[in-house]
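The structure follows.
One chain of protein is taken out of this complex; the other chains stay put.
Note that the chains take the letters A and B in the order they are written out, and that residue 1 is the start of every chain.
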Amino acid sequence: MVGRLIGSVSLAALAGALMMGGASAQTNVKIGILGDRSGAYSDISGEGSVVAAKLAVEDFKPAEHGLKVEIVSADHQNKPDVGAGIARQWYDRDGVDMITDGVTSSVALAISQVTKEKNKVFIDTGAGTADLTGSQCTPNTIHWVYDTVALANGTGGAMVKRGGNTWFFLTADYVFGQTLQRDTSAVIVKNGGKVIGSVKTPFPTSDFSSFLLQAQGSGAKVIGLANAGTDTINSIKQAGEFGITEGGQALAGLLVFSSDVHSLGTKVAQGLVLTEPFYWDLNDQTRAFSDRFSKQMKGNSKPTANHAGVYSDVLHYLKAVTETKSTADGAATVAKMKSIPTDDPLFGKGTIRADGRKIHDMYLFEVKKPAESKGEWDLYNKLETIPGDQVFRPLNEGNCPLVKG
Amino acid sequence: MADTAAIDVAPIAAALPTRRDDKALHRMIFVGIALLLIAAPMVLYPVYLMKVLCFALFALAFNLLLGYGGLLSFGHAAYFGMASYLCAYTAKSLGFTPELAILSGTATAALFGLVFGSLAIRRQGIYFSMITLALAQMAFFFSLQAKFTGGEDGIQAVPRGNLFGVFSLADDRAMYGLVCVVFMAGMLLIYRIIHSPFGQVLKAIRDNEPRAISLGYRANQYKLAVFVLSATLAGLAGSTKAIVFQLASLTDVHWSMSGEVVLMTLVGGMGTVFGPIVGALVIVTMETYLAQFGAWVTIIQGCVFVLCVLLFREGIVGLVAKLIRKPL
Partner (left out) sequence: MSMIFGVPTQALFGQLLLGLINGSFYAILSLGLAIIFGLLNIINFAHGALYMMGAFVAWMLLTYVGLGYWWALGLAPLVVGIFGVVLERVLIARLYKLDHLYGLLLTFGLALIIQGLFRNQYGVSGLPYAIPPELSGGQRLPFMFLPNYRAWVVVASLTVCIATWLVIEKTKLGAYLRAATENPTLVQAFGVNVPLFLTLTYGFGVALAGFAGVLAAPIYSVNPNMGADIIIVVFAVVVIGGMGSIIGSVITGFALGLVEGLTKVFYPEASATVIFVIMVLVLLVKPAGLFGRTA
């Protein structure tokens, strides 16, 4: 209860401005940030998402648009039942209109189901599963930042074009890892490359040396890391130790965030190739946003793609609500969001497809060498821009029931 | 050195035998609980109540093993979680009606309980705890890799379906009714078990195993029986939860879930009839209303553990029982 009060105090000032204006028809909007604030993904989600949402509201100036916006936040602890429970309660009792963040695939799918049942809006930024806009898509859910298919397309396709045509996979042995390997393999083969081997690693694993030796022995030009989080960090760290990149093999991370690379340091991660839709140091606008963001974060950390996604989706959602002038019908709001093109300082211009997939460009990055890096957050060199219409899964291949064949 | 110390699990229950008027008191409490359950949804959020009830049943089942069998299992998430997976799977993919899905989940838990239990009871004390933990970890890895569990995504969008193919459970109030019935049935069954001759022998084994053996009781068979019963009821709780939340996920098989149920029992009072219910209420409420505090949730849970062990071993209900000098 106390936490909810703290959360809602934030925008009192904005609301106050509106009161003085004496606007008659004001729409109340309540946005819930439901992320991981304590577990494995709290660095890409957590407090940063709340900060990003507040910055978005600040920039949107709701009072001028006849809106009064309130933000609440909670921790789903990466437990689907906890996430679904909070979402239900928010919708049923606390008057929340839209939930965003939703890192962790299992939780995201659960929130998406509740949102559909209650006809509200869910904009997922953090989860990787492409099912959100595939077989489990709903008219109330938008998937904003990335998905595993896009990452596979980005890294897999771009690497083969750059000459990395033989691959060996280290695959985390569960659905997520296997899907990532399957999708990436398809892209590699389509682009004329070849997968010469793979090894399934139990999840989680702390010691990858044995698997790395098998990868090294295979002679593949690229070692694809179809894993996430601590598994990825451990495998990159140990690859450095065994001189994998010095031996001429490239490491390709299929799900790596800037916070992971920051934790590894450029000394260990140098040469790693990865795909992300956002990097704080892309252009003047992203740098300006990141400076404001860092000032409010413990340890002055830079925003991740997920944080940027929260900023961007809150802006777009508020734009749509300004036009619909009501938050009552979630599906109608989402339809409005799909009908107006997206445009914000962080992702540039984009669109939202019928299946709920937000389309924007992605970038292929390479981690800098320590000598090139000018600070602890100076991490990437941009290798390539991958256009949005090429990187995401084509609309007709996702089996989303909303897309009429 | 601690070998000489008496096991003081359930000090209250051991010290005060149940008398006739105690039974009357218990009956009144049961009626009270039933009335509370009927009144509660008017004030409180039904989904939250259903969560409390599922966990309360889980904790009751766990307490049957710990409080009355003297066996600390650190792997009860395995039965709870595997049951919820099977229930979700049969309800979603095989189109079972909710009651059949719950039954199949519960039967799965019984099977797991039988296999794991017969291994674990080969050792006593903390070895027993470590073995149950390790076996539960195997169940976790299995759930992570098996095809039907959906890996880290879990099984989502499980239909609540129609009870007996007739009554729709889509409405929270109907679902709540079913959960109440399951919970009351489970609780009364456990109460019955505790006060049956079987329960008396269990307590004798808990308090002094060599003596019980010398009296001719086959201690291991009793232990296995209570283990399977406890696992089965934990499975009943897990299956019901899968239908309520319409999902089954890795959270339910993870070892932290095993820790949580220990915490609930400890807070409420192990070896008391009603303690686990209070414990589940406290812990679930904490989890729900502390959700905003993020990382502090685990720290607070840890502190509660430490405080309970050091200062508060009777738990809430145990303390009340001591004050009114009646077993609860």
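The criterion applied here is as follows: contacts are C-beta pairs under 8 Å (C-beta built on N, C-alpha and C of every residue); 3 or more make two chains touch, one makes a residue touch a chain.
This is a predicted model, so every value here is computed, not measured.
S.K.: Among A:Lys118, A:Lys200, A:Arg292 or A:Lys319, choose the residue that contacts the chain missing from this document, as touch is defined above.
M.R.: Checking the options A:Lys118, A:Lys200, A:Arg292 or A:Lys319, the one contacting the hidden chain is A:Lys200.
S.K.: With respect to the chain omitted from the figure, which of B:Phe141, B:Phe167, B:Phe198 or B:Tyr217 is a touching residue?
M.R.: B:Phe141
S.K.: Which of these touches the unseen chain: A:Asn119, A:Thr166, A:Asn191 or A:Ser263?
M.R.: Of these options, the touching residue for the absent chain is A:Ser263.
S.K.: Suppose we count only contacts with the excluded chain; which residues of subunit A make the list?
M.R.: 38-43, 173, 199-207, 209-211, 213-214, 216-217, 230, 233-234, 237-238, 241-243, 259-260, 262-265, 267-268, 299
S.K.: Even though one chain is hidden, which residues of subunit B still touch it in the full complex?
M.R.: Those residues of subunit B that touch the unshown chain are 1-3, 5, 7-9, 72, 74, 119, 122-127, 129-131, 133-135, 137-138, 141, 145, 255, 259, 262, 266, 295-299, 301-306, 308-310, 313.
Here is the rule we use: only the chains that are shown with their structure count from here on.
S.K.: Mind checking the centre-to-centre distance between subunit A and subunit B? Centres are C-alpha means, answer in whole Å.
M.R.: Once rounded, the distance between the two centres reads 37 Å.
S.K.: So in the complex, the part of subunit A that touches subunit B is made up of which residues?
M.R.: Touching subunit B from subunit A are residues 1-4, 6-7, 37-38, 42, 46-47, 73-82, 84-86, 88-89, 92-93, 104-106, 109-110, 113, 129, 131, 136, 173-176, 202-203.
S.K.: Considering only the defined contacts, which subunit B positions touch subunit A in the complex?
M.R.: Spelled out, the residues of subunit B in touch with subunit A are 45, 47-48, 51, 141, 144-145, 150-154, 156-157, 241, 245-247, 249-252, 287-298.
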